[in-house]
Each structure stands twice: as C-alpha cells, then as structure tokens.
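One protein chain is absent from this view; the other protein chains keep their places.
Each chain carries a letter (A, B, C, D and E) given by its place in the written order, and its residues are counted from 1.
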Amino acid sequence: MSEVANTFKSRIFHDLDFDKPGKQTGYLRVPQSREGGAWSVIEVPIAVINGGNGPAVLFTGGVHGDEYEGQIAISRLARQLDPASVRGKIIMLPAVDLPAALAGRRMCPIDGRDFNRCMPGDAHGSFCQMLAHFIETTIMPQVEVSVDVHAAGNSMEAALCSIMHRVDDPKIIERTQALAENFAAPYNVLFWGVDEGGTVAASAERNGALSISTEIGGYGRVRPDAVRIAERGLDNVLKWMEMIDGNPDTAQPDGGRTKQMQVRDQKSYLFAPSDGLFEPRFLPEQQIQTGELAGYLHFIDEWAREPQPIEFQIDGYIWMAPGSGRVKKGDVMAVIMQDFV
Amino acid sequence: MSEVANTFKSRIFHDLDFDKPGKQTGYLRVPQSREGGAWSVIEVPIAVINGGNGPAVLFTGGVHGDEYEGQIAISRLARQLDPASVRGKIIMLPAVDLPAALAGRRMCPIDGRDFNRCMPGDAHGSFCQMLAHFIETTIMPQVEVSVDVHAAGNSMEAALCSIMHRVDDPKIIERTQALAENFAAPYNVLFWGVDEGGTVAASAERNGALSISTEIGGYGRVRPDAVRIAERGLDNVLKWMEMIDGNPDTAQPDGGRTKQMQVRDQKSYLFAPSDGLFEPRFLPEQQIQTGELAGYLHFIDEWAREPQPIEFQIDGYIWMAPGSGRVKKGDVMAVIMQDFV
Amino acid sequence: MSEVANTFKSRIFHDLDFDKPGKQTGYLRVPQSREGGAWSVIEVPIAVINGGNGPAVLFTGGVHGDEYEGQIAISRLARQLDPASVRGKIIMLPAVDLPAALAGRRMCPIDGRDFNRCMPGDAHGSFCQMLAHFIETTIMPQVEVSVDVHAAGNSMEAALCSIMHRVDDPKIIERTQALAENFAAPYNVLFWGVDEGGTVAASAERNGALSISTEIGGYGRVRPDAVRIAERGLDNVLKWMEMIDGNPDTAQPDGGRTKQMQVRDQKSYLFAPSDGLFEPRFLPEQQIQTGELAGYLHFIDEWAREPQPIEFQIDGYIWMAPGSGRVKKGDVMAVIMQDFV
Amino acid sequence: MSEVANTFKSRIFHDLDFDKPGKQTGYLRVPQSREGGAWSVIEVPIAVINGGNGPAVLFTGGVHGDEYEGQIAISRLARQLDPASVRGKIIMLPAVDLPAALAGRRMCPIDGRDFNRCMPGDAHGSFCQMLAHFIETTIMPQVEVSVDVHAAGNSMEAALCSIMHRVDDPKIIERTQALAENFAAPYNVLFWGVDEGGTVAASAERNGALSISTEIGGYGRVRPDAVRIAERGLDNVLKWMEMIDGNPDTAQPDGGRTKQMQVRDQKSYLFAPSDGLFEPRFLPEQQIQTGELAGYLHFIDEWAREPQPIEFQIDGYIWMAPGSGRVKKGDVMAVIMQDFV
Amino acid sequence: MSEVANTFKSRIFHDLDFDKPGKQTGYLRVPQSREGGAWSVIEVPIAVINGGNGPAVLFTGGVHGDEYEGQIAISRLARQLDPASVRGKIIMLPAVDLPAALAGRRMCPIDGRDFNRCMPGDAHGSFCQMLAHFIETTIMPQVEVSVDVHAAGNSMEAALCSIMHRVDDPKIIERTQALAENFAAPYNVLFWGVDEGGTVAASAERNGALSISTEIGGYGRVRPDAVRIAERGLDNVLKWMEMIDGNPDTAQPDGGRTKQMQVRDQKSYLFAPSDGLFEPRFLPEQQIQTGELAGYLHFIDEWAREPQPIEFQIDGYIWMAPGSGRVKKGDVMAVIMQDFV
Partner (left out) sequence: MSEVANTFKSRIFHDLDFDKPGKQTGYLRVPQSREGGAWSVIEVPIAVINGGNGPAVLFTGGVHGDEYEGQIAISRLARQLDPASVRGKIIMLPAVDLPAALAGRRMCPIDGRDFNRCMPGDAHGSFCQMLAHFIETTIMPQVEVSVDVHAAGNSMEAALCSIMHRVDDPKIIERTQALAENFAAPYNVLFWGVDEGGTVAASAERNGALSISTEIGGYGRVRPDAVRIAERGLDNVLKWMEMIDGNPDTAQPDGGRTKQMQVRDQKSYLFAPSDGLFEPRFLPEQQIQTGELAGYLHFIDEWAREPQPIEFQIDGYIWMAPGSGRVKKGDVMAVIMQDFV
C-alpha cells in the first residue's frame, strides 16, 4: 500500500504484448499459494484488441463478483469485435476479481477484500492488492478513457446509471459528462466529495484518464435490459472516441437523453438505525420528499418492540433501493439523487 | 423422523392457552444449547387471537428466512387485529424459522436445514425438527385452513402467486382453488405429482386442513406490491371464512380474477447443464415457446469455451426467473407454468 | 435414536474386561472417519477398578468439555486408587465427550452436539450418539449408582451443588437425597418436572440406578475449592457405599450440612428479553426477592435505546449467575433456587 | 436410518429405464436446497449399458471423493463400451459421492458424512442418506455382482489390492475369492469380523450380491499403474461373468497370481498413542516382524519430549502405510496383512 | 501502518463538533463493505461533553469486546452527566471495537485483529486500522489524560487494578501514579520494558497525554464490584482534574489506599509448557513463593502421561489467574506482581 512497498516488482506474469496488432485473449497469471496448490496461479481473463493508430480505452467488469452485466457485455465484445475494424487499442478485463466473479460474491474469497478499495495495490500483497498494483502501474498508464461497469450487486438495486466523481477542473467534469451522455445510461450521477482513493475510478483519475463507472442492475441477478444498456454503452463509447465507425445511439425510451443527476452529501443516505427487517415503500426512480415515510423497520422477534417508521431527510429521487429485507445498523436503506445543478 | 422417535414428548414450552379468548402474543421456547448459552432457548414468536365460536386458521411466514413479505404481513395483522372483531381462532407464526429469518437466509443457521423439508419433525431432533414436530402435533390438528406465505427467496423471482398441490379428491382441489381465488394473488399454480412430505403444506394435508402456500416476491428483497398482496390475501381469507366481517376484495389490476395455472412435469424445469454465469432473456409472466432461446450460459473464466445457448423445452409462461447470475450444475434457471386445464 | 436404530450393534471396541479383578486403564475406541484419517478412532479414556464382591458405581466427568473439575478429580482417583482396597466395581469415564474436553467447549466439535442431550444414543449415529448408545446399553446396566460431575461451564457460575430430578417414588427421592448429602456439596438442588430424557442422569434412571449430577464450578475456569469438593464427594460416595473403608466427611465450612434446595418452575429462570449486555447486581448464593432489580440490559451500540431494568419474578437465592456479559434473547441470566419443602 | 424412515419413497428422480436396451448416460437428480439454490438438484452421473440376456453387475467409483482411479476407469468404460458387445446389464456410477469427488475430499461437503457409512440410507435424510437409500433399494436388488473401486484416499497408501469380508458361508468366500482373482489386483485381502453395515459392500451382501471392493492407490494422487489395474480388473470381471467376449488377463508382474491375504484382528492396526509427527521406517508390501521398529513419533514443538519409538505387534506385511506426516492420537499409522490361511 | 500509508486521509465520517458546548452523542461511521452490505458503515458510539474552559480527557471502553465493565461505566456516565456541571471536554468511546463488543469477543470479528495492537493504524487499512488511525490522529491530540478501561477478558481474572508503563521520565511516572491513586482501584501495577507501540496507552504516550489502563474483571463475565470501581474511578479522575466538583473517594475496603505494585520481567509470567488441562492451586491476590507448587498440568486423554507439576519462578502475589481450564503451549497460566520499589 505504501510507496515503499511499490518498489517491489509485480509477481504477475502473462503472454500478452499490449502493442502487438490484432486480437489477443489470454490471462494475467497471479501467483496464489493455497492448500493443495503450492504453485498455483489465478488466471484473470484479459483481451487486447489493437487496431493501430488511435486512442486507448480500458473496459472493466466484475470488479465486484456479484455484478454480472459488465462481465457478459465485455466478454461478448472481446469475442465478437473484429480487430480490423478498430482504430487504437481496447484493453478488456471482463472479470477483474475473478475469484469473486466465480463465487458470485462482492468480496474476494481469496483475501476477503473489496477489490474496489484496493487500488493502488501492493506488488507483494494479497491477491487483490497484487492485481490492483498491476492495473495501476501497467494498464492505467496506457489508456485515455476508463469505463468500469458495475451493477449494484446483491445488496441494492439502482436506477440504471453511469456515475462520476466531482473533480476540481470544470473542463474535466464537462468532458466526463459528455462521455457519460454517449454511454447513454438512463441517468448519469455525479458524486460530491468522495475521496476513496482505492477505486478503479480513482486510479484512472490519478493516471490522467477520463473515467466513468456504472450501476446498471441490482439484487445480484442479471437484468436483460441492463445487459443491453451495457452493450450499447460500450459500443457508443468506441464510436464517440472514433475507434470504430458509426454514431453513438443515445436515445432513451422516453425520447429524451441521459438525465444528469447528483448525490451531494450524507443526507442523501438513509442508514438503518438498528438491525431489523426493513419494509420499504418505494422503488428506484420514484420521486420522494423530505419527511415522507420511507418505510418501517420491523423487529420480528420481539413483540414488545413496535415497528419503527423511517423518513426521508431530503427531496429527490430514489437512486438505490435496498437489496435485502434484513438490514444491519449502519446499512444503507436508500440513496437519494437530485437533479444536477 | 420415525414414529418411534415421535413417542418422545416435545421439549418446547410456552405460556399460551390456545383456547383462551382474546389476543395472546408470546413465544414458543425451543431449548437450544450452544457455546456460551448452556440453557438458552430460541424464542419463536406466536400469536393467538381467539374470538370464540368459529373456525380455526393458521397463518405462517418466515418458513424460509429470506422471504419477508409474510413476516411483515402476519406480524402486522397480529398487532392490529382486534379480537373483539373475530369469530373463531387465528394462530399466527410470523417467523417460523426465526434463526433463519434473523439471518436473512433460507437454511436455518442452527442446524443447516431447510425447515420446509423437516415436517413431521422429531421431538428429540435438531431445532427445526423439534419445532416441526410441535407444529405437526400441537398446532396443525387445531385448524381447518393453513396459509403458508412464501416469497421465492434469494435465489428466484416468482410471478406472484399462490400455490397448491394436486391431490386425488377433486372436491378438495375445487375447494382449495376457491381458497386461492379468495386469497387473490395474480396467479394460482397447481402442482402435479409433488410428494415432498416434509413441507408445511404436506403437514396441513396430513392433518386434514385445506392448504395453500404462496410465492409472492423474490431476489431476497421486500417488494412493496407483494406486501400489499399478502395483507389483502390474509384479510380476504378471514372474510371468506367469515371469521371477520366484509367481503373479500379479489380484483386484479387488469380487472380480471386470479389466473389458474399448473406446473405438470420435469420439462417445466430448466436445469443448468454446467456451472456458469447465466444470462436470461426473459422476465416472470412472459410467454415463451418450445425451442425458444432462454439465454446463454457464459464461462467467464475460459476464453476457450464459447457461451452455451439454452432453450425452453415446453410452451408456457415464466413462473420462476433466476435470482443470481451465477448458477451451479443442477440449479433451476427457470420454471414454466401453463394454463390450468 | 429410535428403537429400530438400536438393533444395530455398537461399532465401539476396547480391550477392557469389566469383570476382571484389579485396575484397568484403557480407551473406548469410537470409529471416526475424517479428512486425513480414513480409519481413525477417537480414544475415550476409561478406567475400571474391580475389587471383587460389592456394588458397582459409575463416575463420569467431561460430559461437557468446558467443565473441568470432574475431569481432574476422576482421573486422579483412577490413577491413585489401589484396587486392593476396593470392594465392588468402579467404572470411571473422566472425559466422556473427549473431543469437547480437549477443545474446552460445551458442544462436541465432531458432531456439534451437546452430549447430555444424546442419550440413549444410536449405534450407527454420530460420535456422541455412538458413545451414548454404548454407555446406555453396556455401562449403565452394570451399576447401582451414577455420579455425573458437571461444573456449570463457560456460560454460568453455580452455587456449588449436587442436583437431582424429582421422580414419583418418594423412596427414591429420599435415597437420592441421602446420596447427595454424602457427596456433600454445599447445596443439593431438586428439579421439578424436567424430562429431558437425553441426559446421563435420565439414562441412569431408565436403567434403575440411583443418580446425582453436580454443578460445581463455572465461567469455564478451574476453581481450586471445587476440585476439592469433587474429590471429597467421590471419596465420600465410595465410603457411603462401603466400597472403601472409612466414614464420609460431610462437614460444611459453616459447620452445617448440605442444604436441600429446589427449582420448581419456569419463573425460576430469568430469560433475556433482547440481545444485549447484561449488568447483573447479584452473586451466586445471594438471597433475592420478587420485584427486586436483577440488573440492567444495556444496548451499547444504540444511544437511542435506554438500558432496560430487569426484575426477579420470585423469591429465593441465586443458583446460577450469568457467565458472559453479552446475552442473546432467550439466554438464561439467572436461575433462582428455593428451600426444599 | 430406521426401517420406519425407509417407508418414505425416494425423492430422487431420473430419466433412465434400467431395462431399456442400449447405452444410457444420465444423472440421478438428488434434491438439495441450499443458500442461492432453493430448488437445486445434485446430478450424480450414472450409466446403464443393457445388452439383453445375461447377468447384471454394478461398478461404483468415487464413494470417497479423494479416491480417483475408479472414477477414471469407470467413466472411461462407460464412454467406450459398445452395448452391442455386451450380454446382460452393467450399471455404472463413476462418482457416487459427487460433491466429495468434485472437492477431492473423503467426506461429503454437503452433509459432512462418509458415504461408505451411510447405507442403507434414509429416503428423507441428508444427501448421502437419500442417495444411499436409492442405491440400497433400487440398484442393488438388480445386480448379482458389485465391484466398488476404492483407492486408499488422502490419508493412506495401500499395497494394491481387492478386499472382501469374511462371511459364514465358505462357498461365498470361495466364489468371492474367485471374483477377486479374476479382478486380478496384486493382492486380495480378506477381513475378519468387520460388521460396519453402512458400507456399499455390506449393502451388496444384504441384497445377496457377490461383492468385492478395492484399495488401489493412495496419498490422494492418481497412480498411473493403479488406473491400469482398475481398467483391467473391470474388463476382467465382465469377461469372467461372460458379459463380454474374451478371457480375463490375470497375470501379475512377477508371473504369479493375485496373492490371497487376510487382516484378522485389532493387533493388525497400529494406532498413534499421541498426536505427533510420525516418521515411518517401512513401505507398503514390506515384510515386518513383531517387535520390529515401525518408526518414531516426534513431538516437534517440545524439546523436553523425546521422540517415541513405535513397534509392530504382529508379523506380516505392510498393507496400509500412513498418508500424512502428522497423526492424531487414534489414527492408523499402519495396517498389517498376513498370508491367508 | 507506515508513515507513507498515513498520508491518506481518514475514510471515517461523523456529525460531531468536538468544540461545540454541551453534550453530543453520536457515531463514528467507519465504511465497511460486506456481502449484503456494499456501502454499509459500522457505527462506533462516541459522546462528547464540552463544558467550556478546562482540560480534556478521553475515556475508552470495549477496546477488547469481552471486557464489559468499562462499556457499562462509560456509557452510563455519558448518558447521566450534565454538561452544565463540567469544565473542559470529556470524549467517551464506551465500545471502541464495537463489532468485538457486540460479539463478546477479544478479537474484532471483522478483521480478526486485536484492536489494542493496531495503533497508530492506517487510514486505508482494515476496520481496526482505520479506527485506530482516527483515534491516533484526531482524538488523542486533543486530550491531556487518557483512561482505557480493560477487564482481563475471557482468558484471565485479574487482581483488580489500574496499570501503567514504566517510562524514562520519573516525573511522568510520579504523575501517572497520582492519576492511578485517584482512580483508586485496589492495585496499581507498573510494567517494566513493555514496548508494544500498538496499544491505546502507547498512542496516548506518543501524543503526550498522561495514560492509565485498567484490568478490573475477568472470565468474561460482569463483576458487580468491578462496575462500581470503574464508575468511581472515572468520577474520581474528573474530580482530580477539577473538571467536576468534589473530592475523589479513594478509600479501599481495608481502609488503606491503592497498593503500588510492579511486574518487572519474563519470570513473572508462567507459560504453559504443553497443551493440557491446568489445575491451579491459587487465586488472584494470593501471596506465593519461588518453587511453590502453582498447580498441575493434566493430560486427560493419555493414561500414559502423568500430570506435570508446575512451580512458581519468583516470589510475589498472583496478579492474573487463568481463565480457562484448557491451556495451549505458550499460554499464560499466571502473572506475578511484586511490591513497587
């Protein structure tokens, strides 16, 4: 994690030449000792399509293993795209946290970490840290644009959207919003004041790349419409970057464009005040108001404790709805988005 | 599980008098030794509302802990119903497998069992077996009607419905369909040839009670509309049984009535032929046809293995859609229902 | 567990001859397949001291692995006792649930069971069941008296005592009280209406043996004074049964005799109404009264929830005090004993 | 487990017709609820080759999941054998305890059981019990001969052999030895006085079938020579039973025949007297003598405790050598076989 | 852990203003992704009572989750203290390692760490590391005095005491002893040569604050007398610092004052030489002598191994007695304190 640690060189090996023309599909081999596998490696799938002169883009899926739409869209794109039709370089990692993806879990089952908190990684650290270090130091510096496809996971359902961080430079905000409008999810949500540092998006920003993520899906299942949005979005980005021929299709079902939204502060998050069973009274995209009843927290095991009513703290629209009836104190029961201003 | 074992008497104790008039809320205390709790008990909530002359009904929720709509609707009913307005006896167990309900899991975390495979239970067995034995021998014999509210759980999403078993006596089928039409979920699904024996429904049948279950919900979240269906359904049943005043409200959004459906044989089930990531191309209630593409099974970790197309084997409508992108060989990826004939 | 199952013969083997004169120390070998040990056996220590004509007695310790005083006292007795000084037969199992004893746990780490709920066992069942079956069918029929030394375990601390069940025959009660008075713990507690059936004590009763258990210790540590009480008690029983020379030493520190107490009904048990941190205001042996403040249940993680005062429900003396600050709903926070009448 | 339980009918379903001519490969579908798979089934591979008139035989592999030679030989036979060349019926289960086989473990990861202690099973029990019940009641009654291919597993290495139980009828012993000589492993070992009851072999005997098992392999790896012995053995059995053309090849590398051996009593087993690191001084097949040094038990963590020399208790040959340096008290460190007399 | 890592800013957020007058009760919100809770936070309770001009003090409890007296005393103080009666600032963290406190465990169940080895923490590390970093960098710099209330935990029982480190500056020792005498536990124990660096006490010292810890309790239960000592001690400290009115009550039951003791070197610790069952022959506070029998280590599973006598290595008084009968090689079976000289 420290700069000192990063002076070690990566233990990951592979057969790819990032500058070779054509299509290569292969694996990042991450050494991983385990009981019964002293010299085993974890093989993380990677594809590089190199069509010569042009920009470079990174598409990542499966950063969380319980988010599937990006895994499907990116691996399908890697299989189907003809390198002869491409200008520039497309690096695709359809299932970054592969052990988590195979387990259908958010956290990596090898080291128990959330990959999206592990950047910039550590060359001699755990599985996620080694892989994060490789992406931070070997892949990110190659690209101008990064699209990291998330899908809300088991624990939430999202109003289908792309997301971006608020940064200081208004030009970068503007250009990122243009990227998002061309990805063309129904919503694009800008975040204020988030400074995780450990995310793939933060890594892209540190490396000077334009960056969006997405939240298209939820409840840990595969939404057929969200797969379509992911596929169109990636295709659109390549067109917008003039890496393949054609114009982006940015139409929305209601005839409009991607809606620009924002999530500004802690009041946007509704935290569970106790463990319990939360009965929500809303769905994603619904408009809600300050003081409106968000739902009830039930204490199903104690007759002596009445259900607790929960209220919204600001006006807006439901961005994230809860993914499980059972919540623990401090869990997010809703996140509210507002019109971007 | 054997009759011999059942000659032991129940170790469960409680303070309830099932014949006492009025409302009692309390607990079935199931002895459960554990590290740090030598003489602990698990307190399973139970309510009895006894309004004098009239029939007796059992409402159960939380037989699977990751199914919440029934837990909410039944505990709310138990709190709100005035015993003075009731004829007969209502026994309510809003969270039967309480440890599973508190954990938000299908399987009981105490003994690892699926409660709905444990009837008729064993007085000296594990937690689920002891509780099953109590329900089989003490509660079921008291009631004429049993409604067991399920909600599809984490691993599936259902076309919202009640369900019933096919039995030999056509009068019982007819009367059960009437019960289901008065519960008034959008669909009522009849099963052919299922003989689990271990379910709450089977216990009801063994004890001569009319029995429906439901599948209203899915993905392990709480659907606001499904809570409404559960609440209306329980209220309707009480009205239909003339235990409270009023007429059942059985209207459906499309103006019609509950649709009578059936699931007849093994072809109705689409089993995963390998482990993989399943991309479905359908949603619950959608009409599908034999040979139509159900989706693709992706092998996200192996570039050398093409996604495998999956086809439907019969005509019908989607009854159950998959709840997780990741499937294991032998998992159900879809269940098809057909019009009842 | 059923009679049918018991028609299988025991899989346990050993080298002991229960009728051979002299001292034998050896093992009951219980077959137990595990990963890395296909044909392994668990070796449960057993000693038989056979001094010819006279009665037979069974001393058991370590039925719960977190109760140590009996393990120490019985294994010391087995090592030190000279068979030439003994009349009759002493069978000693110092650590019945050996895997639990080696782990310092209440529940058997092999099969997750509480051994003292497993009698009469099952010849083809799990580890505890196989061993219980052997004790029920091979050992218990040999003895006239059974003393099962418990010590309250990790989760409680006891007012040091022997315990016995209330049975219908007053002569057996009387004779068991005489046995207890000669064991000479500070208290002897009689239980009303307990019918577990699965305990070693119940097995003794089924087999027509006189039976006491003890609760001498607590908190999972070894109390030096409780080891002394156990040692004197076993020695006293042998003297009282005239199996060794000498008169029982039944003196108590206050100059009196063992106090005869009882625990009569459910009101004697103080169950935790919620999960929380329980602050008791009492110690074992203290006198308490109905309505007196037993302590506070704290909800340390929620500022919004005030500590809940807990009151005693009957008069009496503290028999069991809680062993851990953290309690779960349904845990026993205290048990009250009253003078035997 | 009891006869009472066995009155339930099997919950396992399949598409096979055991009497249909030709080759069928399919699955026994064992219902198995789990988190994330409410209605999942475990698909246990089964093949039936039916060539019309002739006897019936059962070949089973993977009863223990860490024994691989049988899984390979039987599934290869099932794929390659032409039903047109077969007389009678061959039922093949190459990986009986499939979850254990996929995990490479002895014990079933679903229910923690050793499948070979689960016969005759229980129709409403755990995974192994349900499957055992199906084999006991549906498959065994169909066959005259049963060959259950084991391979010593992770925890031991065997002198490659077939094994059989001593039974009372000398004609059955003779006929079983003939079967074993035609299977033609280097050794055939007869066991005295074993009465597990729970094994596949015991099930065959209960059902009146001739039965051998094998132990060809060890240390959990795949021995190329042991695969060859398994393949030849199964082929030989079919020839000996005249189900396929040809004569059995029973030659041994030394020009002789299968050696008939026996394991007669408990002295044949060398149990570890303490936990430790066992340094053996022998290999399988080696001749050893009473009192000879078998090895040293080291206590690597305690300088104060000298290594303990271990001696053999009878004369004979090493049949089973230990599979792991670490042993626990009661583990088998060696089993000795002697010439059959 | 490194200085480099500490250049990241804390991810913890909260609503408190440490300089605002009056009482605030709230939470430190520590982001913690988990399965089923992508954006969850752990809410660590904190209270700040700010009465204007005066010194600042930090009271911490629940640094180890199995030590309860501090949790009770500090949360009660936070609820009951009137800010109008206070001069200066009191920061109270009644349950620092909240997940451990709710689990009743020493080690944090989130990351498996002992919080009291995690200072100075890491802003991008695990739960304990993030929280340690916040306390080290945000809270400790604010205070002049730190009292960290421990209670010996599940694995030991203490002679009730405060403890302090030996530091080089005799004035700091003197002033810390004065602090301890005003806290007024029965004993105050000074440690020689401990340099953990990772403790809360070490953090206080690094930040220039006067620091004591305590060990008041043991065996993981709540001692009523220890709660009283904690409550009086905290009240006394506030009086001694003149933050509230009144004089400290430092009387001891024997009429004397807090006894000043010390633990000087490794001979003070009695380590278990093997795994076994330890039978102690002493209690906390008892005087013991070099060579005196401390107890016996029993090997309950091996008849061939005699119990091993254990002797004390120095003169002194029992400070820590063992909490469990079962010990592992290297466990502490006793710690001896001596008069401070």
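Annotations for the structure displayed:
As a convention for this text, a contact is a pair of C-beta atoms (placed from the backbone, for glycine too) under 8 Å apart; a residue touches a chain by one contact, two chains touch by 3 or more.
Just so we're clear, the structure is a prediction, and the values are computed from it rather than from any experiment.
Shown chains touched by the hidden chain across the complete assembly: A, B, D, E. Contact between chain A and the unshown chain involves residues 2, 4-5, 8-9, 11, 13, 29, 32-43, 122, 124-125. Those residues of chain D that touch the chain absent from the view are 25-27, 43, 45, 47, 62, 66, 68, 71-72, 75-76, 79, 94-95, 98, 101-104, 154, 157, 219-222, 224, 227, 277-283, 296, 298, 300-303, 306-307, 321-326. Chain B residues in contact with the hidden partner, per the touch definition given at the top, are 273-274, 301-302, 304-305, 329.
Everything below uses one rule, namely that only the chains that are shown with their structure count from here on.
Chains making contact with chain A as well as with chain B: C. Path length between chain A and chain D in the chain contact graph, taken as the least number of steps between touching chains: 2.
Interface comparison, A-C versus A-E: the pair with the greater number of contacting C-beta pairs is A-E. More than half of the contact pairs at A-B come back, by residue number, in C-E, the repeat among C-E, B-C or C-D.
The rotation relating chain B to chain C, fitted on Cα atoms, amounts to 120°, rounded to the nearest 5. Same-residue interface: chain D and chain E share over half of the residue numbers found at their contact. Taking each chain's centre as the mean of its CA atoms, C is the chain most distant from chain A. Put simply, the C-alpha centre of chain B and that of chain D have 42 angstrom between them.
With centres defined as mean CA coordinates, chain E is found 35 Å away from chain C. Along chain A, residues 104, 154, 301-302, 323-324, 326, 329 each make contact with two or more other chains.
If you sketch which chains touch which, the pattern fits none of the simple shapes: not an open path, not a single ring, not a star, and not all-to-all. Contacting chain pairs (ordered by label): A-B, A-C, A-E, B-C, B-D, C-D, C-E, D-E.
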